[in-house]
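Below you'll find the structure, written out as C-alpha coordinates, and then a few comments.
Subset of chains shown; positions unchanged.
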(Lines give C-alpha, C1' and ligand atoms only; values in the text may rest on other atoms or scores of the structure.)
Protein backbone atom coordinates (compact mmCIF):
# COMPACT_ATOMS: atom_id res chain seq x y z
CA UNK A 1 0.00 0.00 0.00
CA UNK A 2 1.45 3.34 -1.09
CA UNK A 3 0.72 6.31 1.19
CA UNK A 4 -0.19 9.81 0.11
CA UNK A 5 3.21 10.93 1.31
CA UNK A 6 4.96 8.39 -0.88
CA UNK A 7 2.82 9.35 -3.84
CA UNK A 8 3.73 13.00 -3.43
CA UNK A 9 7.37 12.04 -3.08
CA UNK A 10 7.21 10.17 -6.37
CA UNK A 11 5.53 13.06 -8.14
CA UNK A 12 8.22 15.33 -6.81
CA UNK A 13 10.94 13.07 -8.13
CA UNK A 14 9.60 13.58 -11.67
CA UNK A 15 10.68 17.22 -11.53
CA UNK A 16 14.11 17.00 -13.20
CA UNK A 17 12.70 14.90 -16.03
CA UNK A 18 9.87 17.31 -16.69
CA UNK A 19 12.38 20.16 -16.66
CA UNK A 20 14.47 18.28 -19.21
CA UNK A 21 11.64 17.94 -21.73
CA UNK A 22 9.75 21.16 -20.98
CA UNK A 23 8.95 23.03 -24.20
CA UNK A 24 10.35 20.24 -26.36
CA UNK A 25 8.58 17.88 -28.76
CA UNK A 26 8.02 14.14 -28.45
CA UNK A 27 6.67 12.13 -31.39
CA UNK A 28 4.98 8.89 -30.36
CA UNK A 29 4.48 6.15 -32.95
CA UNK A 30 1.52 4.30 -31.58
CA UNK A 31 0.52 0.79 -32.69
CA UNK A 32 0.41 -2.88 -31.86
CA UNK A 33 -0.78 -4.16 -28.50
CA UNK A 34 -0.80 -0.68 -27.03
CA UNK A 35 -3.56 0.19 -29.46
CA UNK A 36 -5.66 -2.97 -29.27
CA UNK A 37 -6.13 -3.38 -25.54
CA UNK A 38 -8.59 -0.94 -24.04
CA UNK A 39 -6.50 -0.68 -20.86
CA UNK A 40 -3.27 -0.04 -22.74
CA UNK A 41 -4.97 2.51 -24.95
CA UNK A 42 -6.17 4.48 -21.96
CA UNK A 43 -2.69 4.23 -20.47
CA UNK A 44 -0.97 5.60 -23.58
CA UNK A 45 -3.47 8.36 -24.25
CA UNK A 46 -3.47 9.56 -20.65
CA UNK A 47 0.32 9.58 -20.67
CA UNK A 48 0.24 11.77 -23.76
CA UNK A 49 -2.23 14.17 -22.17
CA UNK A 50 -0.10 14.32 -19.04
CA UNK A 51 2.96 15.21 -21.11
CA UNK A 52 1.12 18.06 -22.84
CA UNK A 53 0.04 19.45 -19.45
CA UNK A 54 3.69 19.34 -18.37
CA UNK A 55 4.61 21.64 -21.24
CA UNK A 56 5.79 18.92 -23.61
CA UNK A 57 4.53 19.00 -27.21
CA UNK A 58 3.23 15.59 -28.21
CA UNK A 59 2.42 14.38 -31.72
CA UNK A 60 0.76 10.98 -31.90
CA UNK A 61 1.33 9.06 -35.13
CA UNK A 62 -0.55 5.82 -35.61
CA UNK A 63 -1.02 2.98 -38.05
CA UNK A 64 -3.74 0.37 -37.72
CA UNK A 65 -2.98 -2.96 -39.35
CA UNK A 66 -5.53 -5.01 -37.38
CA UNK A 67 -8.36 -2.60 -38.16
CA UNK A 68 -7.45 -2.66 -41.83
CA UNK A 69 -7.35 -6.47 -41.83
CA UNK A 70 -10.72 -6.64 -40.15
CA UNK A 71 -12.25 -4.22 -42.62
CA UNK A 72 -10.73 -6.15 -45.54
CA UNK A 73 -12.29 -9.32 -44.20
CA UNK A 74 -15.68 -7.69 -43.68
CA UNK A 75 -15.62 -6.58 -47.29
CA UNK A 76 -14.66 -10.04 -48.46
CA UNK A 77 -11.27 -8.85 -49.64
CA UNK A 78 -8.12 -10.82 -49.02
CA UNK A 79 -5.10 -9.12 -47.48
CA UNK A 80 -2.06 -9.80 -49.60
CA UNK A 81 1.52 -9.04 -48.60
CA UNK A 82 4.56 -8.76 -50.89
CA UNK A 83 8.05 -8.34 -49.40
CA UNK A 84 6.34 -7.75 -46.07
CA UNK A 85 4.27 -4.87 -47.47
CA UNK A 86 0.53 -4.90 -47.91
CA UNK A 87 -0.24 -4.99 -51.61
CA UNK A 88 -2.49 -1.98 -51.96
CA UNK A 89 -4.77 -1.84 -54.96
CA UNK A 90 -7.29 0.92 -55.60
CA UNK A 91 -9.95 -0.66 -53.40
CA UNK A 92 -7.44 -1.47 -50.66
CA UNK A 93 -6.11 2.05 -50.40
CA UNK A 94 -9.71 3.22 -49.94
CA UNK A 95 -10.13 0.74 -47.10
CA UNK A 96 -6.80 1.81 -45.59
CA UNK A 97 -7.76 5.46 -45.73
CA UNK A 98 -11.21 4.85 -44.28
CA UNK A 99 -9.94 2.63 -41.50
CA UNK A 100 -7.01 4.79 -40.50
CA UNK A 101 -8.23 8.35 -41.09
CA UNK A 102 -11.92 7.66 -40.50
CA UNK A 103 -12.06 5.06 -37.79
CA UNK A 104 -8.84 4.58 -35.80
CA UNK A 105 -7.85 8.23 -35.93
CA UNK A 106 -11.18 9.70 -34.89
CA UNK A 107 -11.72 7.05 -32.20
CA UNK A 108 -8.35 7.98 -30.68
CA UNK A 109 -9.28 11.66 -30.83
CA UNK A 110 -12.61 10.94 -29.15
CA UNK A 111 -10.89 9.04 -26.34
CA UNK A 112 -8.31 11.75 -25.73
CA UNK A 113 -11.02 14.37 -25.56
CA UNK A 114 -13.14 12.27 -23.19
CA UNK A 115 -10.09 12.04 -20.93
CA UNK A 116 -9.92 15.83 -20.89
CA UNK A 117 -7.37 16.40 -23.66
CA UNK A 118 -7.78 18.59 -26.73
CA UNK A 119 -7.00 16.47 -29.76
CA UNK A 120 -7.60 16.91 -33.47
CA UNK A 121 -7.28 14.13 -36.00
CA UNK A 122 -5.32 14.69 -39.18
CA UNK A 123 -3.86 12.55 -41.92
CA UNK A 124 -1.04 13.21 -44.34
CA UNK A 125 -3.52 14.66 -46.83
CA UNK A 126 -4.55 17.53 -44.57
CA UNK A 127 -2.78 20.79 -45.47
CA UNK A 128 -0.27 18.77 -47.46
CA UNK A 129 1.28 17.33 -44.29
CA UNK A 130 2.75 14.25 -45.99
CA UNK A 131 3.54 14.23 -49.71
CA UNK A 132 4.78 11.00 -51.26
CA UNK A 133 5.64 9.17 -54.44
CA UNK A 134 4.96 5.54 -55.30
CA UNK A 135 7.33 3.20 -53.51
CA UNK A 136 9.40 1.26 -56.03
CA UNK A 137 11.19 -2.00 -55.29
CA UNK A 138 11.61 -5.50 -56.57
CA UNK A 139 7.89 -5.81 -57.02
CA UNK A 140 4.91 -3.55 -57.54
CA UNK A 141 3.17 -2.80 -54.24
CA UNK A 142 0.32 -0.69 -55.63
CA UNK A 143 -0.56 2.48 -53.75
CA UNK A 144 2.23 2.23 -51.20
CA UNK A 145 4.09 5.51 -50.89
CA UNK A 146 7.45 6.83 -49.82
CA UNK A 147 7.43 10.26 -48.19
CA UNK A 148 9.00 13.00 -50.29
CA UNK A 149 8.22 15.99 -48.06
CA UNK A 150 6.70 16.85 -44.70
CA UNK A 151 4.94 20.18 -44.27
CA UNK A 152 4.90 20.71 -40.52
CA UNK A 153 3.04 24.02 -40.56
CA UNK A 154 -0.27 22.39 -39.70
CA UNK A 155 1.30 20.52 -36.77
CA UNK A 156 2.91 23.67 -35.42
CA UNK A 157 -0.33 25.61 -35.90
CA UNK A 158 -2.24 22.90 -34.04
CA UNK A 159 0.27 22.73 -31.18
CA UNK A 160 0.44 26.49 -30.75
CA UNK A 161 -3.38 26.63 -30.66
CA UNK A 162 -3.27 24.10 -27.82
CA UNK A 163 -4.22 20.90 -29.63
CA UNK A 164 -2.64 17.47 -29.51
CA UNK A 165 -2.39 16.35 -33.15
CA UNK A 166 -3.16 12.72 -33.93
CA UNK A 167 -1.86 11.71 -37.37
CA UNK A 168 -3.07 8.84 -39.58
CA UNK A 169 -0.36 7.79 -42.01
CA UNK A 170 -2.10 8.18 -45.33
CA UNK A 171 -0.29 10.54 -47.70
CA UNK A 172 -1.07 12.41 -50.89
CA UNK A 173 0.86 11.34 -53.97
CA UNK A 174 2.15 13.69 -56.60
CA UNK A 175 -0.67 12.29 -58.75
CA UNK A 176 -3.22 13.43 -56.20
CA UNK A 177 -4.03 9.84 -55.24
CA UNK A 178 -3.99 8.58 -51.64
CA UNK A 179 -1.15 6.26 -50.65
CA UNK A 180 -0.57 3.92 -47.75
CA UNK A 181 2.51 4.88 -45.74
CA UNK A 182 4.50 2.89 -43.21
CA UNK A 183 3.71 4.44 -39.84
CA UNK A 184 7.21 4.04 -38.37
CA UNK A 185 8.77 5.91 -41.30
CA UNK A 186 6.11 8.59 -41.13
CA UNK A 187 6.74 9.09 -37.43
CA UNK A 188 10.49 9.30 -38.04
CA UNK A 189 10.08 11.86 -40.83
CA UNK A 190 7.65 13.94 -38.80
CA UNK A 191 10.00 13.84 -35.81
CA UNK A 192 12.95 15.07 -37.84
CA UNK A 193 10.88 17.75 -39.56
CA UNK A 194 9.70 19.04 -36.20
CA UNK A 195 13.20 18.86 -34.71
CA UNK A 196 11.77 16.62 -32.00
CA UNK A 197 13.71 15.77 -28.86
CA UNK A 198 12.45 12.17 -28.82
CA UNK A 199 10.90 9.64 -31.14
CA UNK A 200 9.16 6.82 -29.28
CA UNK A 201 8.30 3.72 -31.33
CA UNK A 202 5.80 1.68 -29.33
CA UNK A 203 6.13 -2.02 -30.20
CA UNK A 204 5.12 -5.41 -28.85
CA UNK A 205 8.57 -6.27 -27.58
CA UNK A 206 10.76 -5.14 -24.71
CA UNK A 207 13.31 -3.49 -27.05
CA UNK A 208 16.37 -4.82 -28.87
CA UNK A 209 17.30 -8.07 -27.14
CA UNK A 210 20.67 -9.75 -27.31
CA UNK A 211 18.80 -13.06 -27.08
CA UNK A 212 15.42 -12.59 -28.61
CA UNK A 213 13.87 -15.10 -26.27
CA UNK A 214 15.12 -13.50 -23.09
CA UNK A 215 13.85 -10.07 -22.05
CA UNK A 216 16.63 -9.86 -19.52
CA UNK A 217 19.09 -9.41 -22.37
CA UNK A 218 17.70 -5.99 -23.33
CA UNK A 219 20.32 -3.70 -24.90
CA UNK A 220 19.45 -0.36 -23.27
CA UNK A 221 21.47 1.94 -25.52
CA UNK A 222 22.67 1.67 -29.11
CA UNK A 223 24.91 4.19 -30.84
CA UNK A 224 24.22 4.98 -34.49
CA UNK A 225 27.67 3.68 -35.27
CA UNK A 226 26.83 0.29 -33.74
CA UNK A 227 23.69 -0.45 -35.72
CA UNK A 228 25.48 -2.00 -38.68
CA UNK A 229 27.59 -4.27 -36.48
CA UNK A 230 24.60 -5.40 -34.43
CA UNK A 231 22.74 -6.14 -37.63
CA UNK A 232 25.58 -8.14 -39.13
CA UNK A 233 25.83 -10.05 -35.86
CA UNK A 234 22.20 -10.97 -36.25
CA UNK A 235 21.16 -9.27 -33.03
CA UNK A 236 19.12 -6.72 -34.93
CA UNK A 237 17.02 -8.91 -37.17
CA UNK A 238 13.61 -9.38 -38.77
CA UNK A 239 11.10 -6.64 -38.02
CA UNK A 240 13.69 -4.82 -35.91
CA UNK A 241 15.77 -3.99 -38.97
CA UNK A 242 13.35 -1.43 -40.48
CA UNK A 243 12.54 -0.07 -37.01
CA UNK A 244 16.21 0.59 -36.31
CA UNK A 245 16.45 2.12 -39.77
CA UNK A 246 13.71 4.58 -38.84
CA UNK A 247 15.54 5.41 -35.61
CA UNK A 248 18.77 5.89 -37.50
CA UNK A 249 17.15 8.23 -40.03
CA UNK A 250 15.44 10.29 -37.36
CA UNK A 251 18.54 10.68 -35.21
CA UNK A 252 20.78 11.34 -38.20
CA UNK A 253 18.35 14.09 -39.27
CA UNK A 254 18.48 15.83 -35.90
CA UNK A 255 16.05 14.14 -33.52
CA UNK A 256 17.60 14.03 -30.02
CA UNK A 257 17.19 10.29 -29.65
CA UNK A 258 14.83 7.49 -30.63
CA UNK A 259 13.51 4.69 -28.46
CA UNK A 260 12.14 1.21 -29.25
CA UNK A 261 9.63 1.04 -26.43
CA UNK A 262 7.44 -1.72 -25.03
CA UNK A 263 3.83 -0.89 -25.72
CA UNK A 264 2.60 -3.79 -23.63
CA UNK A 265 3.62 -2.25 -20.32
CA UNK A 266 1.30 0.34 -18.81
CA UNK A 267 2.78 3.84 -18.74
CA UNK A 268 5.97 2.76 -20.46
CA UNK A 269 6.10 6.27 -21.96
CA UNK A 270 6.26 7.85 -18.50
CA UNK A 271 8.83 5.30 -17.32
CA UNK A 272 10.97 5.96 -20.38
CA UNK A 273 10.88 9.75 -20.12
CA UNK A 274 10.73 10.15 -16.36
CA UNK A 275 13.42 7.80 -15.07
CA UNK A 276 17.18 7.78 -15.41
CA UNK A 277 17.50 4.37 -16.90
CA UNK A 278 14.71 4.69 -19.38
CA UNK A 279 12.79 1.56 -20.27
CA UNK A 280 13.35 0.56 -23.89
CA UNK A 281 16.31 0.61 -26.26
CA UNK A 282 17.63 4.11 -26.80
CA UNK A 283 19.20 4.91 -30.18
CA UNK A 284 21.46 7.94 -30.14
CA UNK A 285 24.29 9.63 -31.95
CA UNK A 286 27.43 9.51 -29.83
CA UNK A 287 28.81 12.44 -31.78
CA UNK A 288 25.92 14.83 -31.57
CA UNK A 289 24.69 14.17 -28.02
CA UNK A 290 27.46 13.97 -25.47
CA UNK A 291 24.98 13.34 -22.64
CA UNK A 292 24.41 9.86 -24.00
CA UNK A 293 28.03 9.14 -24.96
CA UNK B 1 -16.60 33.78 -78.21
CA UNK B 2 -15.80 35.98 -75.22
CA UNK B 3 -12.85 38.37 -75.63
CA UNK B 4 -10.20 39.15 -73.03
CA UNK B 5 -11.71 42.58 -72.69
CA UNK B 6 -15.14 41.13 -71.92
CA UNK B 7 -13.63 38.72 -69.41
CA UNK B 8 -11.88 41.55 -67.60
CA UNK B 9 -15.12 43.54 -67.65
CA UNK B 10 -16.95 40.65 -66.02
CA UNK B 11 -14.30 40.23 -63.35
CA UNK B 12 -14.52 43.92 -62.64
CA UNK B 13 -18.29 43.71 -62.22
CA UNK B 14 -17.80 41.25 -59.35
CA UNK B 15 -16.24 44.03 -57.27
CA UNK B 16 -19.30 45.20 -55.29
CA UNK B 17 -20.26 41.63 -54.42
CA UNK B 18 -16.78 40.80 -53.18
CA UNK B 19 -16.84 43.99 -51.12
CA UNK B 20 -20.17 42.93 -49.63
CA UNK B 21 -18.85 39.59 -48.35
CA UNK B 22 -15.24 40.58 -47.63
CA UNK B 23 -14.16 39.40 -44.17
CA UNK B 24 -17.46 37.56 -43.62
CA UNK B 25 -18.18 33.86 -43.29
CA UNK B 26 -20.09 31.59 -45.67
CA UNK B 27 -21.02 28.05 -44.63
CA UNK B 28 -21.59 25.72 -47.56
CA UNK B 29 -23.54 22.48 -47.01
CA UNK B 30 -22.25 20.31 -49.78
CA UNK B 31 -23.96 17.16 -50.98
CA UNK B 32 -26.05 15.48 -53.65
CA UNK B 33 -25.25 15.80 -57.35
CA UNK B 34 -22.68 18.51 -56.66
CA UNK B 35 -20.61 15.93 -54.82
CA UNK B 36 -21.04 12.94 -57.08
CA UNK B 37 -20.14 14.39 -60.49
CA UNK B 38 -16.42 14.99 -60.93
CA UNK B 39 -17.09 18.16 -62.93
CA UNK B 40 -19.48 19.56 -60.36
CA UNK B 41 -17.11 18.72 -57.53
CA UNK B 42 -14.30 20.64 -59.18
CA UNK B 43 -16.69 23.53 -59.79
CA UNK B 44 -17.80 23.72 -56.15
CA UNK B 45 -14.34 23.30 -54.64
CA UNK B 46 -12.77 25.88 -56.95
CA UNK B 47 -15.56 28.30 -56.12
CA UNK B 48 -14.80 27.81 -52.43
CA UNK B 49 -11.08 28.41 -52.98
CA UNK B 50 -11.86 31.53 -54.99
CA UNK B 51 -14.03 32.86 -52.17
CA UNK B 52 -11.24 32.35 -49.61
CA UNK B 53 -8.78 34.24 -51.85
CA UNK B 54 -11.32 37.09 -52.04
CA UNK B 55 -11.16 37.42 -48.26
CA UNK B 56 -14.31 35.42 -47.53
CA UNK B 57 -14.13 32.72 -44.83
CA UNK B 58 -15.57 29.46 -46.11
CA UNK B 59 -16.52 26.39 -44.07
CA UNK B 60 -17.49 23.35 -46.11
CA UNK B 61 -19.86 20.94 -44.37
CA UNK B 62 -20.63 17.68 -46.11
CA UNK B 63 -22.64 14.49 -45.74
CA UNK B 64 -22.22 11.50 -48.00
CA UNK B 65 -25.28 9.29 -48.28
CA UNK B 66 -24.29 7.55 -51.53
CA UNK B 67 -20.81 6.66 -50.24
CA UNK B 68 -22.34 5.24 -47.07
CA UNK B 69 -24.82 3.21 -49.10
CA UNK B 70 -22.08 1.86 -51.30
CA UNK B 71 -19.95 0.88 -48.31
CA UNK B 72 -22.94 -0.76 -46.63
CA UNK B 73 -23.52 -2.78 -49.77
CA UNK B 74 -19.87 -3.78 -50.04
CA UNK B 75 -20.00 -5.04 -46.49
CA UNK B 76 -23.18 -6.94 -47.17
CA UNK B 77 -25.18 -4.78 -44.85
CA UNK B 78 -28.63 -3.55 -45.71
CA UNK B 79 -29.44 0.17 -45.42
CA UNK B 80 -32.58 0.59 -43.35
CA UNK B 81 -34.53 3.82 -43.00
CA UNK B 82 -37.08 4.71 -40.33
CA UNK B 83 -39.06 7.95 -40.56
CA UNK B 84 -36.69 8.98 -43.34
CA UNK B 85 -33.64 8.50 -41.10
CA UNK B 86 -30.98 5.85 -41.57
CA UNK B 87 -31.30 3.35 -38.77
CA UNK B 88 -27.79 3.37 -37.36
CA UNK B 89 -26.68 0.40 -35.32
CA UNK B 90 -23.19 -0.02 -33.88
CA UNK B 91 -21.76 -1.40 -37.11
CA UNK B 92 -23.52 1.19 -39.22
CA UNK B 93 -22.20 4.13 -37.27
CA UNK B 94 -18.70 2.74 -37.80
CA UNK B 95 -19.36 2.61 -41.54
CA UNK B 96 -20.79 6.12 -41.49
CA UNK B 97 -17.78 7.47 -39.61
CA UNK B 98 -15.29 5.72 -41.87
CA UNK B 99 -17.05 6.78 -45.05
CA UNK B 100 -17.60 10.36 -44.07
CA UNK B 101 -14.57 11.24 -41.95
CA UNK B 102 -12.15 8.83 -43.61
CA UNK B 103 -13.12 8.74 -47.25
CA UNK B 104 -15.35 11.59 -48.42
CA UNK B 105 -13.78 14.19 -46.14
CA UNK B 106 -10.16 13.44 -46.93
CA UNK B 107 -10.86 13.06 -50.66
CA UNK B 108 -12.41 16.54 -50.68
CA UNK B 109 -9.43 17.90 -48.78
CA UNK B 110 -7.04 16.28 -51.27
CA UNK B 111 -8.90 17.82 -54.20
CA UNK B 112 -8.95 21.29 -52.69
CA UNK B 113 -5.23 21.10 -52.01
CA UNK B 114 -4.50 19.86 -55.52
CA UNK B 115 -6.39 22.89 -56.83
CA UNK B 116 -4.07 25.10 -54.77
CA UNK B 117 -6.22 25.57 -51.68
CA UNK B 118 -5.20 24.90 -48.10
CA UNK B 119 -7.80 22.59 -46.58
CA UNK B 120 -7.89 20.47 -43.46
CA UNK B 121 -10.48 17.78 -42.81
CA UNK B 122 -12.26 17.65 -39.49
CA UNK B 123 -15.29 15.91 -38.08
CA UNK B 124 -17.48 16.79 -35.13
CA UNK B 125 -15.29 14.67 -32.87
CA UNK B 126 -12.18 16.83 -33.39
CA UNK B 127 -11.62 19.27 -30.53
CA UNK B 128 -15.22 18.69 -29.44
CA UNK B 129 -16.56 20.57 -32.46
CA UNK B 130 -20.00 18.91 -32.41
CA UNK B 131 -21.41 17.41 -29.21
CA UNK B 132 -24.72 15.59 -29.40
CA UNK B 133 -27.23 13.43 -27.60
CA UNK B 134 -29.25 10.53 -28.98
CA UNK B 135 -32.09 11.70 -31.17
CA UNK B 136 -35.40 10.61 -29.73
CA UNK B 137 -38.62 10.34 -31.69
CA UNK B 138 -41.47 7.99 -32.41
CA UNK B 139 -39.01 5.19 -33.05
CA UNK B 140 -35.50 4.26 -32.04
CA UNK B 141 -33.01 5.31 -34.70
CA UNK B 142 -29.86 3.93 -33.06
CA UNK B 143 -26.78 6.13 -33.08
CA UNK B 144 -28.43 9.14 -34.70
CA UNK B 145 -27.63 12.31 -32.81
CA UNK B 146 -29.04 15.76 -32.23
CA UNK B 147 -26.47 18.53 -31.75
CA UNK B 148 -26.35 19.92 -28.20
CA UNK B 149 -23.37 22.25 -28.59
CA UNK B 150 -20.97 23.57 -31.22
CA UNK B 151 -17.45 24.52 -30.16
CA UNK B 152 -16.27 26.79 -32.94
CA UNK B 153 -12.77 27.42 -31.56
CA UNK B 154 -11.19 24.84 -33.83
CA UNK B 155 -12.89 26.38 -36.90
CA UNK B 156 -11.78 29.88 -35.96
CA UNK B 157 -8.25 28.64 -35.24
CA UNK B 158 -8.15 26.91 -38.63
CA UNK B 159 -9.48 29.94 -40.50
CA UNK B 160 -7.11 32.36 -38.80
CA UNK B 161 -4.18 30.06 -39.63
CA UNK B 162 -5.25 30.23 -43.30
CA UNK B 163 -7.00 26.88 -43.72
CA UNK B 164 -10.33 26.05 -45.32
CA UNK B 165 -12.01 23.66 -42.88
CA UNK B 166 -13.96 20.73 -44.36
CA UNK B 167 -16.32 19.16 -41.82
CA UNK B 168 -17.73 15.61 -41.80
CA UNK B 169 -20.93 15.46 -39.79
CA UNK B 170 -20.14 12.80 -37.25
CA UNK B 171 -20.49 14.00 -33.66
CA UNK B 172 -19.44 12.83 -30.23
CA UNK B 173 -22.22 11.82 -27.85
CA UNK B 174 -22.27 12.54 -24.17
CA UNK B 175 -21.55 8.82 -23.76
CA UNK B 176 -18.36 9.17 -25.81
CA UNK B 177 -19.86 7.21 -28.68
CA UNK B 178 -19.89 8.45 -32.28
CA UNK B 179 -23.24 9.51 -33.72
CA UNK B 180 -24.52 10.13 -37.22
CA UNK B 181 -25.74 13.70 -37.68
CA UNK B 182 -27.91 15.21 -40.38
CA UNK B 183 -25.61 17.37 -42.48
CA UNK B 184 -28.11 20.16 -43.15
CA UNK B 185 -28.71 20.65 -39.42
CA UNK B 186 -25.02 20.51 -38.69
CA UNK B 187 -24.34 23.18 -41.31
CA UNK B 188 -27.11 25.36 -39.89
CA UNK B 189 -25.82 25.02 -36.33
CA UNK B 190 -22.23 25.72 -37.39
CA UNK B 191 -23.36 28.76 -39.37
CA UNK B 192 -25.21 30.25 -36.43
CA UNK B 193 -22.36 29.50 -34.04
CA UNK B 194 -19.91 31.25 -36.34
CA UNK B 195 -22.26 34.19 -36.91
CA UNK B 196 -22.05 33.47 -40.64
CA UNK B 197 -23.32 35.90 -43.23
CA UNK B 198 -24.69 33.13 -45.47
CA UNK B 199 -25.65 29.50 -45.26
CA UNK B 200 -25.76 27.82 -48.67
CA UNK B 201 -27.54 24.46 -48.84
CA UNK B 202 -26.56 22.80 -52.12
CA UNK B 203 -29.34 20.49 -53.32
CA UNK B 204 -30.48 18.71 -56.46
CA UNK B 205 -33.27 21.12 -57.22
CA UNK B 206 -33.53 24.68 -58.47
CA UNK B 207 -34.90 25.97 -55.15
CA UNK B 208 -38.39 26.22 -53.71
CA UNK B 209 -40.79 25.94 -56.65
CA UNK B 210 -44.39 27.07 -56.69
CA UNK B 211 -45.08 24.19 -59.05
CA UNK B 212 -42.60 21.47 -58.28
CA UNK B 213 -42.53 20.32 -61.90
CA UNK B 214 -41.72 23.71 -63.36
CA UNK B 215 -38.37 25.35 -62.64
CA UNK B 216 -39.72 28.62 -63.96
CA UNK B 217 -41.89 28.88 -60.86
CA UNK B 218 -38.89 29.38 -58.56
CA UNK B 219 -39.70 31.47 -55.48
CA UNK B 220 -36.58 33.64 -55.21
CA UNK B 221 -37.09 35.01 -51.70
CA UNK B 222 -38.97 33.71 -48.65
CA UNK B 223 -39.40 35.62 -45.41
CA UNK B 224 -39.21 33.67 -42.15
CA UNK B 225 -42.75 34.73 -41.49
CA UNK B 226 -43.97 33.14 -44.74
CA UNK B 227 -42.55 29.67 -44.18
CA UNK B 228 -45.52 28.39 -42.23
CA UNK B 229 -48.04 29.64 -44.78
CA UNK B 230 -46.11 28.19 -47.72
CA UNK B 231 -45.90 24.88 -45.87
CA UNK B 232 -49.60 24.80 -45.12
CA UNK B 233 -50.30 25.65 -48.76
CA UNK B 234 -48.26 22.59 -49.72
CA UNK B 235 -45.71 24.61 -51.67
CA UNK B 236 -42.99 23.69 -49.19
CA UNK B 237 -43.33 19.93 -48.99
CA UNK B 238 -41.47 16.64 -48.68
CA UNK B 239 -37.71 16.96 -48.35
CA UNK B 240 -38.01 20.73 -48.54
CA UNK B 241 -39.69 20.89 -45.14
CA UNK B 242 -36.61 19.96 -43.06
CA UNK B 243 -34.36 22.06 -45.33
CA UNK B 244 -36.51 25.13 -44.76
CA UNK B 245 -36.49 24.27 -41.05
CA UNK B 246 -32.68 24.39 -41.08
CA UNK B 247 -32.77 27.74 -42.87
CA UNK B 248 -35.29 29.08 -40.38
CA UNK B 249 -33.16 27.97 -37.42
CA UNK B 250 -29.98 29.44 -38.86
CA UNK B 251 -31.54 32.79 -39.72
CA UNK B 252 -33.46 32.99 -36.46
CA UNK B 253 -30.15 32.41 -34.63
CA UNK B 254 -28.37 35.23 -36.42
CA UNK B 255 -27.14 34.01 -39.80
CA UNK B 256 -27.56 36.82 -42.38
CA UNK B 257 -29.56 34.68 -44.78
CA UNK B 258 -29.80 31.10 -45.98
CA UNK B 259 -30.15 29.85 -49.54
CA UNK B 260 -31.52 26.64 -51.06
CA UNK B 261 -29.16 26.44 -54.02
CA UNK B 262 -28.99 24.25 -57.10
CA UNK B 263 -25.93 22.04 -56.90
CA UNK B 264 -26.43 20.76 -60.41
CA UNK B 265 -25.43 24.05 -62.06
CA UNK B 266 -21.74 24.80 -62.39
CA UNK B 267 -20.58 27.73 -60.22
CA UNK B 268 -24.02 28.24 -58.74
CA UNK B 269 -22.21 29.47 -55.60
CA UNK B 270 -20.56 32.30 -57.54
CA UNK B 271 -23.79 33.16 -59.31
CA UNK B 272 -25.65 33.25 -56.00
CA UNK B 273 -23.10 35.42 -54.21
CA UNK B 274 -21.91 37.58 -57.09
CA UNK B 275 -25.08 38.68 -58.82
CA UNK B 276 -27.94 40.89 -57.77
CA UNK B 277 -30.70 38.41 -58.31
CA UNK B 278 -28.98 35.47 -56.73
CA UNK B 279 -29.76 32.04 -58.06
CA UNK B 280 -31.62 29.92 -55.51
CA UNK B 281 -34.30 30.56 -52.94
CA UNK B 282 -33.17 33.05 -50.32
CA UNK B 283 -34.57 32.71 -46.79
CA UNK B 284 -34.29 35.85 -44.70
CA UNK B 285 -35.71 37.65 -41.71
CA UNK B 286 -37.63 40.71 -42.87
CA UNK B 287 -37.25 42.19 -39.41
CA UNK B 288 -33.55 41.83 -38.90
CA UNK B 289 -32.27 42.53 -42.42
CA UNK B 290 -33.88 45.56 -44.00
CA UNK B 291 -31.82 45.14 -47.19
CA UNK B 292 -33.92 42.12 -48.11
CA UNK B 293 -37.25 43.52 -46.94
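A and B are the chain letters, set down in written order, and residue numbers restart from 1 in every chain.
By definition in this document, a residue touches a chain if its C-beta (ideal position, glycine included) is under 8 Å from a C-beta of that chain, and two chains touch if they have at least 3 such contacts.
Quantities reported herein were computed from a predicted structural model and do not represent experimental measurements.
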item	value
Total copies in the full complex, given that 2 are placed here	6
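FYI, only the chains that are shown with their structure count from here on.
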item	value
Cα-centroid distance, subunit A relative to subunit B, in whole angstrom	36
Subunit B residues within the subunit A interface of the complex	71, 74-76, 94, 97-103, 105-107, 109-111, 113-114, 118-123, 125-128, 154, 157, 161, 163, 170, 172, 176, 178
